[in-house]
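Inspection log for the structure reproduced underneath, given as C-alpha cells.
Only one protein chain is missing from this complex, and each of the others stays in its spot.
Note that the chains take the letters A, B and C in the order they are written out, and that residue 1 is the start of every chain.
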Amino acid sequence: MSAATSRKETLQLGFVGLGRMGLNMVRRMQQAGIDCVVFDTNIDARKEAASYGSTIAESIQDLAGKLEGSRAVWLMLPTAVVDAVLDQLVPLLSAGDIVIDGGNSHYVEDLRRAEALSKHRIMYVDVGVSGGVWGCERGYCQMIGGPEQAYKRLEPAFVALAPGVGAAPRSEGRTGDPSPAENGYLYCGPSGAGHFVKMIHNGIEYGLMTAYAEGLNVLKGANAGKHKRSADAETSPLEHPERYQYDFPISEITELWRRGSVIGSWLLDLTATELNRDPSLKDYTGRVSDSGEGRWTAQAAIDEGVPVPVLTAALFGRFTSQGNELYANKVMSAMRHAFGGHHEVTTDNKD
Amino acid sequence: MSAATSRKETLQLGFVGLGRMGLNMVRRMQQAGIDCVVFDTNIDARKEAASYGSTIAESIQDLAGKLEGSRAVWLMLPTAVVDAVLDQLVPLLSAGDIVIDGGNSHYVEDLRRAEALSKHRIMYVDVGVSGGVWGCERGYCQMIGGPEQAYKRLEPAFVALAPGVGAAPRSEGRTGDPSPAENGYLYCGPSGAGHFVKMIHNGIEYGLMTAYAEGLNVLKGANAGKHKRSADAETSPLEHPERYQYDFPISEITELWRRGSVIGSWLLDLTATELNRDPSLKDYTGRVSDSGEGRWTAQAAIDEGVPVPVLTAALFGRFTSQGNELYANKVMSAMRHAFGGHHEVTTDNKD
Amino acid sequence: MSAATSRKETLQLGFVGLGRMGLNMVRRMQQAGIDCVVFDTNIDARKEAASYGSTIAESIQDLAGKLEGSRAVWLMLPTAVVDAVLDQLVPLLSAGDIVIDGGNSHYVEDLRRAEALSKHRIMYVDVGVSGGVWGCERGYCQMIGGPEQAYKRLEPAFVALAPGVGAAPRSEGRTGDPSPAENGYLYCGPSGAGHFVKMIHNGIEYGLMTAYAEGLNVLKGANAGKHKRSADAETSPLEHPERYQYDFPISEITELWRRGSVIGSWLLDLTATELNRDPSLKDYTGRVSDSGEGRWTAQAAIDEGVPVPVLTAALFGRFTSQGNELYANKVMSAMRHAFGGHHEVTTDNKD
Partner (left out) sequence: MSAATSRKETLQLGFVGLGRMGLNMVRRMQQAGIDCVVFDTNIDARKEAASYGSTIAESIQDLAGKLEGSRAVWLMLPTAVVDAVLDQLVPLLSAGDIVIDGGNSHYVEDLRRAEALSKHRIMYVDVGVSGGVWGCERGYCQMIGGPEQAYKRLEPAFVALAPGVGAAPRSEGRTGDPSPAENGYLYCGPSGAGHFVKMIHNGIEYGLMTAYAEGLNVLKGANAGKHKRSADAETSPLEHPERYQYDFPISEITELWRRGSVIGSWLLDLTATELNRDPSLKDYTGRVSDSGEGRWTAQAAIDEGVPVPVLTAALFGRFTSQGNELYANKVMSAMRHAFGGHHEVTTDNKD
C-alpha cells in the first residue's frame, strides 16, 4: 500500500452506484479513511459496503441528508442512468456542492451537464477511471476534468483510489516529490477533459488489443502449408507451402514476450494468463463488444482531421465480429457473380 | 463491331484451354478471320470451337503439328496447370516460336518462364486479360508483356480481341489515329509487365468493389434508430436514434447513380442490375473469394514501400468473409474477460 | 437532349446562389422552359443568368416578391451561409411554400431546418446534387429528401436538371417507362434522405479515388529494383530487385483500362484525360482537401456500427496529405529512439 493511501483523510463522500467497480472503489476509500455514505437500489450491495465501514443511505434523498457541510457525491453508474439520477439529486444539493461522474460518459455529455449544474452553482467533475476488476488491488488510474477548485477539494479521494507512485518504477528524469500523474491521478483540464482522456485511453486500448490479436493469428496460421488450400478453382494455391509448416506454442510465446521484449504490457500479461489457462480459447466465440469510447475516439479524430487508421481498424474489427459487414459482403458476391460468373464457395480456405 | 475486328487477318494461332473465357476468345478471333487451331481435354468444348470455324487438335502434339510457319500458341489455362502444359509443349516448338500465357499467372512466374524458354529461343508473352464473361460481346482489355518483336507479330490477335476505340468516347486531347491503348490493348513492357498491370487492375477492382459495398452497407444501416440497440449493458446506446430512421431504396439508388453522378462505373452498372433482379441478395451468403491478384498487389506494394491502405483493407475484408479473423477475435474476447470480467454477448447489435 | 428536358414546363422557381454550379443549373432549367427568378450578390453572375432568360431579383425580398402563387426557392449556397439566408427568406414566405437546399449540407442540419420550417408550414426539401463542373452538359444526378408532396410539385425541375435515361444503357431487366432513378433523380425518403444519400455517394467517391490512386502508385513504384534502396542500415534491402524493373506508361494504362476492363468508370475517364494532358502531374503537390461528406459518412457508419475500413482509409489519407499525422510520427520516432537508439534517417527510401 502506498504512502498516499496509508494517510487517514477526513473527506466525506456520497457514493451512488455499488456495482462491481463501485463497491471496490468504496472499499479502497474506506481503507484510506474516507467516510462514504452510499446508496444503490441493490440491498445486498449496500450490505457489502456497510461491511467496509460505509454509512448506508436508503435513498438519494437520505444520502443527501446524511452528508455534512459542503457535499460531494460520486456517481458510478451506467451511462444511460446518469441523467435520471441527476434529476433526483440536483434539487437536493446546494451552491458549492460537487457531483462527480466516474462512469463512462461521453465527454460531450459532461459539457452539457456541467453547464446545467453551473446554473445552480453546483460543480460537476468528470473522472475517467481505468482499472477494471483489478482496481481494488492495483488502484485506479484517474483522469479528471472540471473546475480546478473542485478537484482540489476531492484530491484526498483521488489519492486514496490511485495506485500510488510505487506501482511502477519512476521514469528516468523524474525526481523529487512524485507528481499527481506519478501517483496515478491527474487533473486534465476543464469539464469533459477527464472523460476525453479516458476515451482516448480506451481508443488506444482497442488498437493495442487488436495488434496483439492479429499477430497471434498470423502465428496460428503459420501451419497453412500443411493443409491443402480450398479446392476452390478461383483461389490461387499457396506458392510456398514449405514456408508455412509451423505449429507454434502460442501460449508459451505470450509468456515469453513478458520478459525482456519490446512488447511487454499489462494486456500481454493478461493474454498470457488466459492462454495458459486454456490455449484453445474454446469458451469464446469471438464476438467482441464495443462500449462507446472507441467510437467516440474515432469521431473526435474525424472532427479534428487527425488520421487514426489503426484505431478505426480495431473498431471496425469489432463491428465485423458482431456481424455488421454482412450486407457489404453480399453486395460483393453479387458483383463477382455479375462480372465473372463466380459462384460463392461454401467451404472456407482452411478445408 | 469496331473497324479493327472487321478486318480479315491472316494470323494463325494455336489455342489451348477452351473454358468459358477461352471459347469466347476463340469465337471473337475467328470472327475477325484469325484461324485458330484449338485443343482442350473437354471434347464438347472442342466441338463448340469447331462450330466457330476453328481447327480441332486431338492433343498438344497434334496442335503443334497443325500450325504452319512460325508458330504461336496461346494458353488460356488455370494458373496451376500452365507449367505442366509448357512441359509438354516446349519440346514440340522451335526457335522463333511464341507462347502466350493469357491466364492469371503471377508475373513472377512469367519472369521464370520467360527465362527458361529463352534458352530454347522461344519467346514468352504474358497477357493479362480483363473482360470476364462479358468479353465476347464487349471485347477484351489486354495488358501485354514480353519481347516487343513477339508483340508485333501477335498484334492482329490483340486487335481482334480488343473492344476497339468505339467502346468509349475518346478522351479529351486525343486525336488522330487511335493508339493501341485506345483500342483496348497495350504493350506494357518486358516479361511480366502484362500480368503486373493486370495484377494492379485487379487490386484496384477489389478496392472499388469494397468502396461501393461499404457505402451501400451504411445506407442499409440507416434505419438503426428504429431498432433497440442490443440489451447488452456494455454497449452504449445510439445517441441520436432520430437521425437513423431511413429505409432507403438501395436498388433504385444504385440505378440513380449510373446517370450524371461522379461514381458511375461498370461495376456500378452490374450492381444496379443485380440489385434490381433481387434487392434482398438472398442467394448470397457473403463469402467473398480472392484469387491471387489482390494478394500479389499488396505484396508488391510492400516490397516497393508504397502504402496501399485501401487495397489491403479490401483484401482483408475478403479474408474475414472467409472466417480467418476468428482466432484474433477469440484472443480479444479472452483479454476483455481478463481485464474487465466481460462476458461475450451472444446476440448481435441488431436485435 | 433527353425527352424529359425537351418538354416545356410551367414551373416557376426562385433560385439563390449563382456560383459556377448554380449558374449551370439555372441555364439547364431555363433551356427546359422553367422560369427562374434568380438572386446572387454577384452582379456579373446575375447578368449571366439574365442571358439565359432568367428574371433578376435585386435582393432576397425582391425575389420573394417576384414569385407567383405557391412559391419554391432553390438555394445553391456554401453550407456555412444557408442558415443566414434562411433567416432572411423564411419571414417572406407563406404556408405551403417550399425551400430547397441543393448544396452540400450535412443531413443532420436538414433535420433541424425541416422541423423549424414546418412550424411555419413551409416545406423544406434537401437535394444532393452530383455532377460537378460537367453537370450542365451531362445533367445532374439528384438525390431528394423531404415531404413527398413537395417532391411531386418540384418534379419538373428535377426532370429538367436530370441527365435523362439516355445517359446510360438501361439495366438488364428494366423495361417499360423509365423510373425516376433511371432518369437520374430519385425521391429517397423524408427530410435529410437526399443529403444522406449524397453523403454516402461522396464517401464512396473517396474510396474509389484512393483505390485508383494506390494502384497507380504501385505501378509507378515498379522500378524500385533499379534504384539502390537507402543506405540506411536499418532498412532491409529489396529481396528481389529483378522483379521491380518496370517503367510503366501509366498514362496509356489508364487509357487502356477505359475499354473492356472491369474497372472502367467516369473517374477513370477523367484520370486518363489528366494523365494524357500531363503525365508528370507536376502542377500538383498532393495536398487533397476533404469537404465534409467523407467525414460524415464515417461518423454515420460508426453510429450505425457498420465497418467502413476502405472509406476511412481514404479519408485518413486526405488528412495525412494535409500534414495532420505529423505529431503521431514524431511520437513514433521518439519511441524508436528510446528503445533502439534509432536515429531518424533524413533521406527517403528512394535515394
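The rule is short, and it goes like this: a contact is a pair of C-beta atoms (placed from the backbone, for glycine too) under 8 Å apart; a residue touches a chain by one contact, two chains touch by 3 or more.
Everything numeric in this text was worked out from a predicted model, so none of it was measured.
**Q** Wait, the hidden chain, what does it touch out of the ones we have here?
**A** Counting the whole assembly, the omitted chain is in touch with A, B, C.
**Q** Using the touch definition from the top, which of B:Ala181, B:Val308 or B:Ala334 touches the missing chain?
**A** B:Val308
**Q** Which one touches the absent chain: B:Ala114, B:Ala298 or B:Ala334?
**A** Checking the options B:Ala114, B:Ala298 or B:Ala334, the one contacting the hidden chain is B:Ala298.
**Q** Return the single residue from C:Tyr124, C:Tyr151, C:Tyr187 or C:Tyr212 that touches the missing chain.
**A** With C:Tyr124, C:Tyr151, C:Tyr187 or C:Tyr212 as choices, the missing chain is touched by C:Tyr212.
**Q** For the chain that got dropped from the picture, name the residues of chain C it touches.
**A** Residues 20, 78-80, 104, 106, 132-134, 209-210, 212-214, 216-217, 220-221, 232-237, 239, 266-267, 270-271, 273-275, 281, 284-292, 295, 309, 313, 317-342, 344-346, 348-350 of chain C touch the chain absent from view.
**Q** Footprint of the hidden chain on chain A, which residues?
**A** The list for chain A reads 107-108, 111, 130-132, 135, 138-141, 143, 162-165, 167-169, 171-174, 179, 181-186, 188-190, 192-193, 196-197, 200-208, 210-212, 214-222, 224, 238-240, 242-249, 252-253, 255-269, 272-273, 276-277, 297, 300-301, 303-311, 313-314, 316-317, 349.
**Q** I need the residue numbers on chain B that touch the omitted chain, in ascending order.
**A** Those residues of chain B that touch the unshown chain are 262, 290, 295, 298-299, 302-309, 312-313, 315-317, 319-320, 322, 324-325, 328, 339.
Going forward, only the chains that are shown with their structure count from here on.
**Q** So which chains count as neighbours of both chain B and chain C?
**A** Neighbours common to chain B and chain C are A.
**Q** Return the chain label for which the distance between chain Cα mean and whole-protein Cα mean is smallest.
**A** Going by the distance between chain centres and the overall C-alpha centre, it is C.
**Q** Does the chain A and chain C pair touch with the same residues on each side or with different residues, judged by whether over half of the numbers are shared?
**A** The interface is built from the same residue numbers on each side, given that over half of them are used by both copies.
**Q** Counting only C-beta pairs in contact, which pair of chains has the most of them?
**A** B-C
**Q** Tell me, please, which chain's centre (mean of its C-alpha atoms) is farthest from the centre of chain A?
**A** B
**Q** Can you give the whole-Å distance between the Cα centres of chain B and chain C?
**A** Chain centroid spacing, chain B to chain C, equals 29 Å.
**Q** Taking the mean of the C-alpha atoms as each chain's centre, how many Å separate chain A from chain B?
**A** 44
**Q** Using CA atom averages as chain centres, what separation in Å is found between chain A and chain C?
**A** 38
**Q** At which residue positions does chain A touch at least two other chains?
**A** 290, 295, 309, 313, 317, 319-320, 322, 324-325, 328, 339
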